[in-house]
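These notes are about the structure you will find just below.
One protein chain is absent from this view; the other protein chains keep their places.
Order as written gives the chain letters A, B and C; numbering starts at 1 within each chain.
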Amino acid sequence: MSHPAEPTAIHDAAHEHEHGGTGVYAKTLIALLILTAITVAAASFDFGQGNVVIALFIATIKASLVVLFFMHLRWDKPVNAIIAMAGFLFLGIFILFCLLDFDARNNYLPSNLHAVADVPLAPGTAPAGEVLHTNPAAAAEGGEKK
Amino acid sequence: MEWLTRLMMPPAGSEYAKEIDFMYMGLFWLCGFLFLTIVIPAFYFIWRYRHRPGRVTPHVTHNTAVEIVWTIIPLLICVAIFFWGLKGWMEYAVAPGDAMEVQITAKKWLWQFEYPDGSRTINDLHVPVNKNVKFVMTSEDVIHDFFVPDMRVKHDIIPGRYTEVWFNPTALGKHVITCAEYCGKGHSDMHAVLTVENDADFAKFLETGGTEWEDYFNGKDPHKTPADWGRVQYETKGCNSCHTLDGTKSKGPSWKGIWGKMETLNNGQKVLVDEAYVRESMMNPSAKVVNGFEPIMPSFQGLLKENQIKGLIAFIQSLQ
Amino acid sequence: MSTTSVDLHTHSGGHAAAHADDPHHQHHFTTMEQQFDTSKIGMWLFLATEVLLFGGLFVGFGMMQARYPREFVEAHTHLVRWQGALNTVVLLISSFTMVLAVQAAKKGDKAKQVLFLALTILCACIFLVVKYFEYSHKYEEGWLPGRFYSYKGDSIPACHAAPPGEAAAAAPAANAVPCTNGYATFFSFYFMMTGLHGFHILAGIGVLSWILIRAKRGEFSASYYTPVDLVGLYWHLVDLIWIYLFPLYYLIQ
Partner (left out) sequence: MDHAIAPATRIGDQPRPKKNYLNETKGFWSWAGTVDHKRIGIMYLVGVLVAFLMGGIFALLVRLTLLTPSHKLFGKVLLTAEQYNRVFTLHGAIMVFLFIIPAIPASLGNFVLPLMLGAKDVAFPRLNLFSFYLWLTGALMAITAMVFGAVDTGWTFYTPYSTTTDGPVTLMTLAVFVLGFSSIFTGLNFIATVHKLRAPGMGWFDMPLFIWGIYSTAIIQVLATPVLGITLVLLVLERSFGIGIFDPRIGGDPVLFQHFFWFYSHPAVYIMILPGMAIISELIPTFSQKTIFGYRAIAYSSVSLALVSFIVWGHHMFVAGQSQLATVVFSALTFLVAIPSGVKLYNWLGTMYQGNIKLDTPMLYAISFLVLFAIGGLTGIFLGTLATDVHLTDTYFVVAHFHFVMVGGTVTAFIGGLHYWWPKMTGRMYSEAWGRVGCALWNIGFNMTFLTQFFLGSKGMPRRYYNYLDQFQPLHAFSTVGSWILGLGLFITAAYLLASLRKPMDAPDNPWNGTTLEWKTSSPPITHNFEEQPVLEREPYDYRPVLVAK
């Protein structure tokens, strides 16, 4: 680029008018509404685990439409697209590695086991007056049995 | 090179520990070598190319071949080390099926061990030598960590979950168990003693709570009296986390000068501190609580063998 | 790069003079275009941080769902699907009006800009009204986060009915405390995520109103509409997050 380009903000704004436009936005909105209807409809059938996948898949399509058209990323400078993708990419990493841990872990004590743990342990270790491992809701109900 | 290993690592209490030591020393020499590949050139260049006015430096921007070499070689070394470490770790991570199982409950700030036969100890772990022992651990309050330096194993103990660790001790004698995950005020005092003993001694231990007590009751050694045995119990059974020996008030009454004293209870009654009261206080602590103290002491019923109770009574008696 | 001819690709133009008079031009930028692009990068970076901020909650939700699958699915049924769907439609429409407002700003069409911004704010308010009814219903029923959870429905099992296989070791024999752990956690996440989202809606109403006032004053023109554009991006992100919240909470039952 040895000779300076000509664009100015005005020029550039005019340039951007070639993209988008009320028609495109209206079509996007209609697509989004239709997809919403589809996802609600799909939820009333039982596909087992498939429901989650379908719901999130449709949500991702909708999100992409919003990002590409409403947020103009389709016509925007690549750097902004990279930043947006980086955000989702690192969120993906976060989810992926956490699931890697969680899915392979199954050694929980049954919930609230400790509410009645009968290990007579020594002293002075819990703050006075605090009963460890009781269920807060149960406490609220005055220990009402279900 | 054994001396160097001993300089850096604690005594090895198992075959696994020796493997870890070998790996540690291997990494030590490898990293030492890599360190020299950085430091020797650095100091040589500093001397060889020291500042001279007017010296013109060459304009070398890069050298792809050299750069590839010093990227690839470390990469290969790293891959090798990873697999080496993985091999050792698999041994640590997977307990053999035939292992004896000891339950550990950690709590601020003591350890409770429960053996397959139901007998329990506090801060005092006995295991038979050359046997696989697996520990199934959980915590009562916050995260703790079961660390046995001599066995080179450690694992966090998490409330609400079980975690496991195992070893196969080969070195007879005593080893330290410490808590390695920060857990508050008493974190650094959360020790237990691991005693590795032969099968006969271990069987005896399960019966009577150990063999050591005999030395204190046969009168042979003037430094080993029943009161000294009591002091050992005081230090290992968790008494010292609430009772002091110097008269200062802790969570429980101090033992200094308590023997033979008339204590006022929280219901206003008075009681003479004698053998019967002390015995009752260990077995059924909430029956007669000294005024000004919370009824927080747990029962030591089944936790203390007869010889230990006798020792403790003698010890309290001696604190006049 | 040692030529005297200057690489100007970061400064396309060098037309500083052309905008020297623009009151919005900041001194450290050479051109208005450079200034606009920079603002946009800044906004996108901010949106990326928002994605990760919400993302943390999504991860936490997913992890806890994996831990309490049964409780979570059951708790889901307490959410009213049509309310979620209605709010989805409202937000989608508000995104549409927002993008039209940006377009109007770009064209310098003040009347339309004000109209569409007002419509966007209206949609946001409708969203909050629906949320208000949702929240107050949850409050009445006691479907509240964590230790405030007090719903006494019959479906909640006692605690000893723990997931099979785990209780073997030390499960207590008789313990009939209702086990609300997973349920309470579900509503913790429900209120945190929709609450944080609602907070973003509130903040959105704030900035939209500010933009509306400035638009009324005629501050924006074809050569300067950066704030409208940036607020638009923010608003779409709020919409986008709801697009994920909706199926995750209202549809998986």
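Rule of thumb we're sticking to: a residue touches a chain if its C-beta (ideal position, glycine included) is under 8 Å from a C-beta of that chain, and two chains touch if they have at least 3 such contacts.
Predicted model only: the values in this text are computed from it and were never measured.
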Visible contact partners (per top-of-document touch definition) of the missing chain: A, B, C
Sole residue of B:Ile143, B:Leu245, B:Leu265 or B:Ile296 that reaches the chain not shown, by the stated touch rule: B:Ile143
Contact partner of the left-out chain, one of C:Arg67, C:Lys106, C:Lys138 or C:His200: C:Arg67
Touch with the omitted chain, as defined above, among C:Gln65, C:Asn87, C:Gln113 or C:Ser188: C:Ser188
For subunit B, residues in touch with the removed chain: 7-10, 19-20, 23-24, 27, 30-31, 34-35, 38-39, 41-42, 45-46, 49-52, 55-63, 66-67, 70-71, 74-75, 78-79, 81-82, 84-89, 91-93, 141-143, 145, 147, 149-150, 152-156, 158-161, 163, 176, 178-189
Footprint left on subunit C by the chain that the document does not show: 1-4, 6-8, 10-11, 26-30, 34, 37-38, 41-42, 45-46, 48-50, 52-57, 59-60, 63-64, 67-68, 145-148, 181-182, 184-185, 188-189, 192
Positions on subunit A contacted by the hidden chain, ascending: 79, 86-87, 90, 93-94, 97-98, 100-105, 111-112, 114, 127, 132-136
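Just so we're on the same page, only the chains that are shown with their structure count from here on.
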Distance between chain centroids, defined by C-alpha means - subunit A, subunit C (Å): 10
Residues of subunit C engaged with two or more neighbouring chains: none
Of all residues in subunit A, the ones touching two or more other chains: 107-109, 113, 117
In the complex with subunit A, residue positions of subunit C that touch it: 5, 7-9, 11-15, 18-19, 31-33, 36-37, 40-41, 44-45, 47-49, 51-52, 55-56, 58-59, 62-63, 66-67, 81, 85, 88-89, 92-93, 95-96, 98-100, 103, 106-107, 146-147, 149-150, 152, 156-160, 162-163, 166-167, 170-172, 175-182, 184, 222-225, 232-233, 236-237, 239-240, 243-244, 246-248, 251-253
In the complex with subunit C, residue positions of subunit A that touch it: 1-2, 4-10, 12-14, 16-17, 20-22, 25-26, 28-29, 32-33, 36, 39-40, 42-43, 51-52, 55-56, 58-59, 62-63, 66-67, 69-71, 76-77, 79-80, 83-84, 86-88, 90-91, 94-95, 98-99, 102-103, 106-113, 115-118, 134-138, 140-141, 143-146
